[in-house]
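Missing here is one protein chain; the remaining ones are kept as they sit in the complex.
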């Protein structure tokens, strides 16, 4: 069995957005009990991560780390058509994930209790982000 | 066909643990000849990587690199509930993989000859780590 669905999220500046519930809803709708759920983001300046879901400081520390690792406006970068956060957003995407693959077990996302699914917006302004969710199994 | 199995590993401090044989055993048990094998770790402070399997120095160099990139006890981090290796473990996980996807060909993991599958424990103490392996194919 294959189930595929498209989702659209509005982001409101750089940071992480918890999309675990929306992914769970798609898995439930699929009626697939055992298999693989693939989540894919169709952009090169926003990405997907699995991250600790209890203390929000984890995600702000993560963003602070990335800001230090890939500084906005770094003179190393020649590509800056869309501003100082343009090239850093591409690099942050490459260093994280465009696609997450999660097991489906007993009809649910088989995540650890501390794992949340996050869309990470790397641009500093607002965007519409298109995702697709594909579930294969039985 | 879908085959799903759960594995549990004991880690004994930060470092890489070769789990290639255990994954091969699950693939063999599945009887699937052609398809995809997904390995998933249900934690946010340990991760999965494919890495060179011949010279153990590659993995110690890799850990040394990560230690320099994401220093334990870095004053940038506010989240330190579980000690100086807490937030670095989350970041190291995000920079690597929570899920590996490997092709199955002729009933075996279709890895390159130098590729090994490793669980990377990022915490400095001992843990039990839960993995799931899902194989889809025919």
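The letters A and B name the chains in turn, as written, and every chain counts its residues from 1.
Assume contacts are C-beta pairs under 8 Å (C-beta built on N, C-alpha and C of every residue); 3 or more make two chains touch, one makes a residue touch a chain.
This one's a predicted model, so the numbers in the text were calculated from it and none came from an experiment.
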item: Among B:10, B:31 or B:60, residue touching the chain not depicted; value: B:60
item: Touch criterion as defined above, residue of A:60, A:98 or A:124 at the omitted chain; value: A:98
item: Contact set of chain A toward the excluded chain (per top definition); value: 2, 4, 36, 38, 40-45, 69-70, 76-79, 81, 87, 90-91, 93-95, 98-99, 101, 130, 132, 134, 136
item: Absent-chain interface as seen on chain B, which is shown; value: 34-36, 49-52, 55, 57-58, 60-62, 64-65, 68-69, 95-96, 100-105, 110-112, 114-115, 136-138
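Heads up, the rule we're going with is that only the chains that are shown with their structure count from here on.
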item: Chain A and chain B, separation of their C-alpha mean positions in angstrom; value: 20
